[in-house]
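Left out: one protein chain. Kept in place: all the others.
And then chain A:
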Amino acid sequence: MDATTVLAEINGNIATVGYGLAAIGPAIGVGIVVGKTIEGVARQPELAGRLQVLMWIGIAFTEALAFIGIATYFIFV
């Protein structure tokens, strides 16, 4: 067995890597959305209501990608 095969060998279901990839984007996205909302509420607490709705729609769009990404496990072997 040559060195390349030993170093680059992957066992198990490659779809598992997809879980990780599907988690990266939404994690960063929700982190930014929530972080910016905290910043906004800290600056102007009286705007909390409006900022919450914007945060909610931001999270909804971000997590939609996550749901579809993770659920591709259903159709890809």
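FYI, a residue touches a chain if its C-beta (ideal position, glycine included) is under 8 Å from a C-beta of that chain, and two chains touch if they have at least 3 such contacts; residues count from 1.
The rule is simple: contacts and distances are computed from a predicted model.
When the listed names "ABC-2 type transport system ATP-binding protein", "ATP synthase protein I", "Ethanolamine ammonia-lyase large subunit" or "Branched-chain amino acid ABC transporter permease" are checked against UniProt, the chain not shown comes out as "ATP synthase protein I". Residue-level contact of chain A with the missing chain is found at 19, 30, 34, 38, 41-42, 46-50, 52-53, 56-57, 59-61, 63-64, 66-68, 70-75.
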